[in-house]
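Just one protein chain is left out here, and the rest sit where they should.
On to subunit A.
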Amino acid sequence: MSESYEFLFKFLVIGSAGAGKSCILHQFIENKFKQDSNHTIGVEFGSKVVNVGGKAVKLQIWDTAGQERFRSVTRSYYRGAAGALLVYDITSRETYNALTNWLTDARTLASPNIVIVLVGNKKDLEAEREVTFMEASRFAQENELMFLETSALTGENVEETFLKCARSILTKIESGELDPERMGSGIQYGDALRRMHRQEKLQPRSARPDCAC
C-alpha cells in the first residue's frame, strides 16, 4: 500500500469467453501462467503500478467475464474506463468474429476517448492459428485500434500490451486530448499529486493557527 503513483488508469479487459483474458491479467500481475483457469464469474480485479515514460502509473484493471450471461453484470464496469484490452483467441475465429460487438459495447458504454488495444492471444499455439496477423491488423487499422499478439502462456507481449495502452493514454493527457479532471475519464491523480492538491486547499486553513501563535 505504500506504493505511490502519479496517475491511476481504469482499464478493462474484454472479449469472448475463453480468449484468455484472465490469463493475460494473471501473467501481467503475477508473472506466471495460470494453469487451471475457470470461466470468470462476473468481474475480477487486479492492479499493478507500472512505469510509463518515467511516471508511476497505477493500473486498475477490471477483468470481465466473457460469457454472454454475465454481459449485464460486466457492462456496468465499462463506465469510465480509460483503456481497454480487446482480447480474442488467434486459434478461434469465433472469438475474432465477435470483436465488432465487443468494440461497439466498449465505445458506447465506456468513456468516448477510451484507448483500445486489440490483443490476439495464444500466440504460442501457432499450429492452430485461425486468424492471421495481417487480417487482425487490418481490422485494427480500420477501427483505429492498436494491435499486438500475445501469449499469456509464455508472457510474450503481455506487459507490452498494458504499457502500450498506458503510454497512449499518457500521451493523450500530455497533449491535452484527455482531461483527467473530467468525470468518467477513468483517470485519477495518484497519491502524490492528490496530496499536492489537498495541500493547496489546506493552505489557508493551516496557516491560520500559525498566525495565532
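What we mean here is this: a residue touches a chain if its C-beta (ideal position, glycine included) is under 8 Å from a C-beta of that chain, and two chains touch if they have at least 3 such contacts; residues count from 1.
Note that contacts and distances are computed from a predicted model.
Visitor: The complex has one chain missing from view, so what does its UniProt entry call it, picking from "Syndetin", "Glucosidase 2 subunit beta", "Exoribonuclease phosphorolytic domain-containing protein" or "Arp2/3 complex 41 kDa subunit"?
Guide: The record names the chain that does not appear here as "Syndetin".
Visitor: Hey, which subunit A residues sit against the chain that's not shown?
Guide: Residues 1-3, 17, 26, 30, 32, 34-36, 38-39, 41-45, 47, 60, 62, 67-70, 72-73, 75-77, 79, 198, 202 of subunit A touch the chain absent from view.
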